[in-house]
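Here the complex is missing one protein chain, while the rest keep their positions.
Now for chain A:
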Amino acid sequence: MKAKSGTMSSTSPAGRESEQEQAGGAVRAEQRASGPGRLIIAVYGIFAVSATARAAYQIATKFSAAPAAYLLSAFAAAVYILAAVALAKKGLRWFWTSVAAISVELLGVLAVGLLSVFDAALLPDDTVWSGFGKGYGYVPLLLPLLGLWWLWRHRPGRPGMR
């Protein structure tokens, strides 16, 4: 597999070559970390870092105040890290790992969002996913939808790509 056969610059011979490579189905499936995928991975990376820092801060300074919320923060951080790494890696196993991680992320943001609406007392302190991620401009809600759409478009053996 070509490692970095992305779209360099569309005018150079190398660029045209890589576009032809992309036409092959197998190679296409390996373009998850290319083009718009790089932005998706970058945003996952930002959330991985910020969620980890936030969870570490909460657990280190005030864990006893709301243990459930802070453990949830730590879990969310782990999901973001896994998703960012899995999206950036090649291969079928990492593809399904990223599908699993992003699905868990989507379920998490929906479940915690609903919970914070209907039973705010259960999670007294904010997490990344509280209120469907409104503290983070609803990016936590949009990101998994975008991620799953991206993975669907770049699924292995996508028909019509060969």
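Note that contacts are C-beta pairs under 8 Å (C-beta built on N, C-alpha and C of every residue); 3 or more make two chains touch, one makes a residue touch a chain; residues count from 1.
Here is the rule we go by: contacts and distances are computed from a predicted model.
Not every chain of the complex appears here, and the one that does not is recorded in UniProt as "Integral membrane protein", selected from "NADH dehydrogenase", "Nickel-dependent hydrogenase large subunit", "Integral membrane protein" or "Microcin ABC transporter ATP-binding protein". Although one chain is not drawn, the whole complex shows that of A:36, A:67, A:91 or A:157 it is A:36 that touches it.
Among A:53, A:107 or A:120, only A:53 touches the chain left out of the display. Chain A meets the missing chain through residues 4, 6-9, 34-39, 41-43, 45-46, 49, 53, 57, 126, 135.
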